[in-house]
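Here's the structure we're looking at; comments come further down.
One protein chain omitted, others in place.
Chain lettering (A and B) follows the sequence in which the chains are written, and residue indices restart at 1 in each chain.
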Amino acid sequence: MSSATLLSVENLTMRFGGLTAIDDLSVSVPAGKITAIIGPNGAGKTTFFNCLTGFYKPTTGSVRLVHPKKGEMRLETLTGHRVARDAQVVRTFQNIRLFPKMTVLENLIVAQHNFLQEASRFSIAGIFRLPGYRKAEAEALKTAAHWLDRLGLTGIADVAAGDLPYGTQRRIEIARALCVDPVLLCLDEPAAGLNPRESAELNTLLLSLCREEGIAILLIEHDMSVVMNVSDHICVLNYGRKIAEGTPEEIRNDPQVIKAYLGEDDEETASGGIAA
Amino acid sequence: MAYALQQLINGLTLGAVYGLIAIGYTMVYGIIGMINFAHGDIFMVSAFIAVTAFTLLAAFDITSLPLAITAVLITAIFFTSAYGWAVERMAYRPLRGSTRLAPLISAIGMSIFLQNMVQLTQGARVKPIPPVLEGGIELWRTADFTVQVSWTQIMIVLVTIVLMVAFTWLITQTAFGRQQRACEQDSTMTALLGINVDRTISATFMLGAALAAVAGVMVTVYYGVVDFFIGFVAGIKAFTAAVLGGIGSLPGAMLGGLIIGLIEAFWAAYLSPEYKDVATFAILILVLMFRPSGLLGRPEVEKV
């Protein structure tokens, strides 16, 4: 665990009225590794993602990203789309958010909007199909084709995304996020609703993205077969606080974590989950 | 000073009416999260029903004023609620869980339909009725101006107050109110608890329509004329009132109505009567820009 820190979250707090969803949370995400955020339902995981990706403005605290090209950036000061556009921190959603009537390929092309929009020069170069724009479009198509191929979506590239099965939609969402060219890829429960075979494929995919493409991944997940197999580093939240942090091995044996998951007596829900 | 006091009285009366209509917007918004564009036209329908009912009573020589007004109110509330129910059943219920745009377009279609239906069946001309309630109290007489409260104004404000009290009781104290509030918070969970969500939503529409019906009767008595287009402007104003007060908030709707009524009265009196509708619209944009949750509303957190 000696790799450089990509993202460091310090003393992050998010309050909604009287409710404190995240309480003084500090986490650091190493570059080129897979970090998992786990915790019981309502622990504040998705809120944490929303704070990172510009959907919520944290009440206090700082989120520092060391961008490989642009240097240090403060994500909590970037609003809305700027986190994805400028900092290249890209996320997926727990309840898949595709553009359902558009084809898979179109979904992936839309993800490259900023790049293409610039090349289209306020649409003027685009309207007249000038060479500069055509080149950019070909490039975007190439990027899309690359990720379609990597995620096994080439055969269905021209099918409306909303017509495809759930597991496929999950992959499309990941492919679409990859088209934004992320420095940090934030996946919100990518294995939810997948069958065991599909989760196994997801494991392979995540590992190869990280090892081969060097993309750092931040993962929220309940499926322990994914978390324990792919994560380099795990952070456990409960009631908006960090209760443990460490390697999968350390987390598996952490008494705090076991207590949070098992509660006092309720064995069946979590013991299987954690040990899987 | 006297003139300003008169405007205050006029504005409050107008505001009470707007508030009554605004509650319909706010309640429907609270429970199904959409703006019922046809609500202004429901109000218009009730005004027409009131005109017919008053004329009918006059034809039967019923002259007792309290009796006449009560009868008209009951008739208008009954039929207008039926309209509220039918609008929801036909135009909105089939679209629950559909795209964001579909119910809005359906609502616009409904609004156009109602307007034209009334125009066709009742005629495009302005309908005048003879004054129902004449006279008033002279409050203050200065050299050149007399401040008056008409009996109609007193009635409007009183009826509004009574309705607000009854309504608050209904929403906070009764089983229906509890179900209604439960549906607002989480309709799926409410359905799982064995509450008939469809029926609660229907009842909400009927209730909103009933309040609009009262507003329709009051406006008919107050101005003495109605036409098929009154729902449009009144609808925008009441909607502005609901947004200003904080959409989803019942006291907010009433407060917003009063503020809009006052602004309109003073604007028309001191600035320019032609542009009083522009004033309302400017308020709507300003509120939406700077305080979209309104005066009493809760800020909306975008769910991701």
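Here, a contact is a pair of C-beta atoms (placed from the backbone, for glycine too) under 8 Å apart; a residue touches a chain by one contact, two chains touch by 3 or more.
Assume contacts and distances are computed from a predicted model.
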Listed names "Oxidoreductase", "Amino acid/amide ABC transporter membrane protein 2, HAAT family", "Transport permease protein" or "Putative zinc-finger domain-containing protein", with the criterion being the UniProt name of the chain not displayed: "Amino acid/amide ABC transporter membrane protein 2, HAAT family"
Candidate in contact with the missing chain, chosen from B:A191, B:L262 or B:L295: B:A191
Which of B:L95, B:L133, B:I154 or B:I171 contacts the chain that the document leaves out: B:L95
Residue among B:W151, B:F176 or B:F232 touching the omitted chain: B:F232
Chain not shown, touching residues in chain A: 53-55, 80-86, 90-93, 97-103, 105-106, 109-111, 113-114, 116-117, 120, 123, 126-127, 141, 144-145, 148, 154-160, 164-165, 168, 176-177, 180
For chain B, residues in touch with the removed chain: 32, 34-35, 37, 45, 48-49, 51-52, 55-56, 59, 75, 79, 82-83, 86, 90-91, 94-106, 108-118, 120-123, 125, 127-130, 187-188, 190-191, 197, 232-233, 236, 239, 243, 274-275, 277-278, 280-281, 284-285, 288-289, 292, 302, 304
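The working rule: only the chains that are shown with their structure count from here on.
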Centroid distance [mean C-alpha coordinates] between chain B and chain A, Å: 47
